[in-house]
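Heads up, one of the protein chains got dropped from this complex, but the rest are sitting where they should.
This part shows chain A:
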Amino acid sequence: MSQPVERGDIANPRARFERDGRPLRTKLFEQMMLIRRFEERLLELFGEGELFGTTHCYIGQEADAVGVINHLQDGDIIFSNHRCHGHFLVYGDRPELLMAELMGRVTGVVGGRGGSQHICFENFYTNGIQGGFMPTVTGMALAEKMKGSGNIAVAFIGDGTLGQGVLYEALNMASLWSVPLLVVVENNRWAQSTPVERELAGDMVARGRAFGIDAGEIDSTDAEELFGHFGDIIAKVRNEQRPHFEVIHTYRLCHHSKSDDMRPEEEIERFRKDEPLIGARAWLDEDEARAIEARIEARVEAAVRWSREQPFPTPRHLDERVARPAPMAFEASASDAGEGA
């Protein structure tokens, strides 16, 4: 970001995005680049044995996060899932907290208690049970409506999660009670090792419509197009205070988690030509793209360095929470246009 992040905007991606005076395409590319490099670095760290456990990368789907989340403002709620790095990085813009969480440090987003599948940062939440949080996020949106706050909630789910029954209980109630909830289905065409044709009968969009919920779909990996599309949808959910169900047809270019990928290589290659970052990079001139890449590289490296220095939890941290660290100094230096720190 070319402007310093103000404390008051910690939970306001829209304000941060609007204050950054650069062209829309530049900003979208930089955010997607952060997600991409962050995750590529994660996978390297797993490969080198520095990270332990598992993680679910978002590579190929970055345009969804930037298209949706940059429209969310202070008080708006996001409930995301196991594949949440992209959502978190656009919402919170704090790669070091997520890196520290994945490294199991006390200064991670939730002090090492949750890992990326189970985090909470201001009004951003995730849970690793597919679909199980759908009633919760419906209740959150309902509470906001009852309080008259004007806030809305956004749920991110995958195509495979459409198999979960509790999701339909939640959609039914969201419609009955006219709850300001946007459900974003990221159809990346696979659920773990199962292709969508083997897990889903019937029509995706009709699932929303069956409950009397406005529903639509978009087949795109173009961040600018998605940004425009969701700007309208989110304004409608906010103004009309009722739910919306939107499917994004996209593709997961990486494995499901770390190293499990048995999909046909030809299929992955076919989708690779549509991947969001290649298209977005072509919007920029070469110098600008390189400067952004250098800055992102520096941010990600600084996040790794900082996280490595953070302490691991001790028995007292079973009960004690460590205060969230302020944004790091490197944020300021890394954002001095052009130069890598």
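Assorted remarks:
By definition in this document, contacts are C-beta pairs under 8 Å (C-beta built on N, C-alpha and C of every residue); 3 or more make two chains touch, one makes a residue touch a chain; residues count from 1.
By definition in this document, contacts and distances are computed from a predicted model.
The protein name that UniProt records for the chain not on display, among "2,3-dihydroxy-p-cumate/2,3-dihydroxybenzoate 3,4-dioxygenase", "ABC transporter substrate-binding protein", "Alpha-ketoacid dehydrogenase subunit beta" or "Circularly permuted ATP-grasp type 2 domain-containing protein", is "Alpha-ketoacid dehydrogenase subunit beta".
Touching the chain that is not shown, out of A:T26, A:N172, A:T194 or A:Q241: A:N172 (per the contact rule at the top). Among the residues A:F17, A:F46, A:Y125 or A:W190, only A:Y125 touches the chain that is left out of the figure. Only one residue from A:N12, A:S80, A:T138 or A:Q310 touches the chain missing from this view: A:T138.
Considering the complete assembly, chain A touches the hidden chain via residues 77, 109-111, 113-114, 118-120, 125, 127, 129, 132-144, 146-147, 165-166, 169-170, 172-173, 176-177, 321.
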